[in-house]
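Every protein chain but one is kept in place in this view of the complex.
Let's turn to subunit A:
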Amino acid sequence: MKETEISKHTISVLVDNEAGVLARVIGLFSGRGYNIESLTVAEVDAHTHESRITVVTSGTPMVIEQIKAQLSRLVPVHKVNDLTLSGPSVERELALIKVIATGEKRVESLRIADIFKARAVDATNSSFVYEIIGSPEKIDAFIKLMEPLGLSEISRTGVAAISRGTLTM
């Protein structure tokens, strides 16, 4: 890969779930001028109080290496894993999408939702809230199709990711 080429990486970070840990991670990104395209966080082990942060970022190979080194340097960080480099991985995101429409547009949105395996989780005579789970690209595509059909509000969780196969962090 060329030194100046910018690529997207999904990085998993296992941290102690202590006060301020998310601020440390976000502060690191803003303070050093790195991009955050998406960030999710939740406790994954209630017993050891460990949280997993999944951050999607982009940069040149040198910047990506820096991001990982800087993350590893934070005291409450256990492990940093670059899912983009460490082999195949699964990435999923959930989105809730509100479409306000009547008549043919309303029916059309329902048809497209069916194709995308999106579920209507709320319905009124003039609206739907669709729940869609998939790769960020799939959600992007769905949103694009909803635009002319009365798309009015979007809530996305950001990416959660994990490596495929027997490989663990």
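Going forward, a contact is a pair of C-beta atoms (placed from the backbone, for glycine too) under 8 Å apart; a residue touches a chain by one contact, two chains touch by 3 or more; residues count from 1.
What we mean here is this: contacts and distances are computed from a predicted model.
Among the names given as "Secreted protein", "Nickel import system ATP-binding protein NikD", "GvpL/GvpF family gas vesicle protein" or "Acetolactate synthase", UniProt records the absent chain under the name "Acetolactate synthase". In the complete complex, the hidden chain is touched by one of A:7, A:70 or A:84, namely A:70.
One of A:78, A:138 or A:156 touches the chain omitted from the figure, and that residue is A:78.
Counting the whole complex, the residues of subunit A in touch with the unshown chain are 3, 16, 19-20, 23-24, 27, 31, 62, 65-66, 69-70, 72-78.
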